[in-house]
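All protein chains but one are shown at their positions in the complex.
After this line comes chain A, so read on.
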Amino acid sequence: MIVSKENGKVISVRGNPDQPFTKGRLCVKVNNYQERVNSTDRILYPMRRTGPKGSGLFEQIGWNEALEEITTRWKEIAATSGPKAILPYSYLGTQGILNGLNVGDPFFNKLGATISERTFCDSGACTAYTMTIGHTAGVDPESFVHSRYIVLWASNTLTTNSHHWPFIDEARKRGAKIVVIDPYRTRTARLADLHVPIRPGTDGALALGIIHILFRDGLTDADYISQYSIGADELAERAAEYTPAMVADITGLSAELITELAHGIATSQPSVIRIGVAIERQSGGGQAVRAISCIPALVGSWRRPGGGLLQLPLWAFPVNWGAFIRPDFIGPEPRVLNQWKLGEALTDEMPLDPPIRSLMVYNANPMAMAPEQGRIAQGLAREDLFTVVSEHFLTDTARYADILLPATTQVEQEDIMFSWGHFYLSYNNRAIDPMGEAISNTELFRRLAKAMGFEDPCFSRTDEEQIAQAMLWDAPQMEGITVERLKREGFARLNLPSADEYAPHAQGNFATPSGKCEFKASMAAEGNFVLGLFRQGYDGQQSGEPIDPLPHYIAPQESRFTNPVLAARYPLNLITPKNHAFLSSSFGNLPHQRRHAGEQPVVMHPADAAKYGIAAGERVRVHNDRGTFEAIAQVTKDIRQGVVVAPAGHWASLNSGGATVHAVTSSRYADMGAAPTFSDTLVAVERC
């Protein structure tokens, strides 16, 4: 992103035309980033609550006063209840190795606070993927131009990964076929050659059905399997159970379509599968990813550039995680709390000893993005809970803060960024001075650590010193890349083979215990786990539930097939994808993006609309036993009958009825990595 400024003020932003992946384009989320920076709604000074919790009434205070109040309270809580009574809550509302995912980890690990297990995004898929093919970056997104058959599985690429699309489109110009697997005919599905409108929560069955056909029809790459995999015979035996007729019945797809997919993936080499985050958000999401990650090895796709699987390019970046997490600060008996359980943890639902007495939220907005919204609101309203929130805006969560702190935006801070979508390391040059009294997250934790009396040198590191420690600069991927070069040029491609040559698993080399693709996963023996990266570096106290070492299908818990009693009351299956104009809930308050997104919609099939007497454009109530939110009905055949779609990210405080999608979602986990089960939700829809 190139920032233009006048007199110290950001006036516009644009993409960098020299960046080979983005090619000068931004997206609807950040095209008007200057409006975020300059918004009159920005929180620019520390504030103290003056009205009832949730009222949004605050008075301005000074930084010293704010820090004094926070640390006095925390010292008192630590002395009387123990530091575990303090809970940090953060994710990736701000990006960057310095200011993003792990910025508070050294501080809270040192404090001895409850460890925040952050499984917002991809944790379930990461657990499954790691067990099968290891933490590989997988296929270079730019190598997709060489792919002959591209499966976008649970990925609305044009909304959430739009810069990848030109590479996919280029492949099509060269003869590739593009397939989208999604219950909803998204804007990406509309441009695909084949849309596979699968029933939500049944992806694991589809993957096993494909594997069944690969073995049945002799479409596997026997040589690749024998050299670079383990467990093929057991997998074949398992997949034999998943006949096309049975899978058709589960998925709502025809046996012919399933067969076409299997043959396409096997015979159009190199074929590639891109999985999106939605894949894990179902009860059997982990095993679905396990099954899907077996497919490329079964058909030998990994042999050539553009063949294999793409999940997270993150793994290509040699980030010096330890220096930013400091797991060595963690005490002998920490307490871990998963972030999906916030509502329960803050209320009587989950008895905790000690109970949570203080919450600090940064880089996150759980009121908008975590399940059981009503219960979270109830917890945040607790008079005895001391809540600190660092934010840009008065979000639905920030409204409940006792102390509200002003955070800088990306253009007011310095950072270095790995990528979720390509192989370029980027440098975030600070474009302007911080607005008002806003400070970066790095500065926030320097000040908090000083006020708490933490003396370890890591707490006084400057941003410059942190950037110098951010990467494993001696790693071969970093050859030729220096901080100076990054500052000057803005980005640098990792020193990996070019996209025309990169085939990381042409000869196996999987980062699994065996070094092979493990159809039968040896890591399953230790049971279920969340990667340390998502739990402040802590690997202990894993949930450890048994995991079948072979992929299998786990049905949704809330569907008319598995829970007809519940479905009799709540007959529609809700899915909650990303909004085109928002980044989770970020930008959900800004005029431009709100005009684009409109009011909270719920998309339904004409037959369902007719059945419940709902007309297009009408205001409806979407509800189940967990809660209710209001939405505007959109009626279209783009969604399967029996399924409704309500994008997440709208703000409850800006939506009619004061609630949004996560009022009805559950905090129940998927089978692996504590992923959520948002696509496993039954609701009823009725006119308001």
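In this section, contacts are C-beta pairs under 8 Å (C-beta built on N, C-alpha and C of every residue); 3 or more make two chains touch, one makes a residue touch a chain; residues count from 1.
Going forward, contacts and distances are computed from a predicted model.
With the options "Transketolase", "Ferredoxin", "Acetyl-CoA C-acetyltransferase" or "Homoserine O-succinyltransferase" in hand, the undepicted chain maps to the protein name "Ferredoxin" (source: UniProt).
Note that of A:63, A:165 or A:612, the residue touching the chain absent from this view is A:165. Here one chain is not drawn; of A:5, A:578, A:592 or A:668, the residue touching it is A:592.
The chain that is not drawn here is touched, among residues A:15, A:56, A:82 or A:532, by A:15.
Although one chain is not drawn, the whole complex shows that of A:9, A:23 or A:637 it is A:23 that touches it. Annotation for chain A: contacts to the undisplayed chain at residues 14-15, 17, 23-28, 31, 158-159, 162-163, 165-166, 169, 187, 190-191, 580-581, 592, 595-596.
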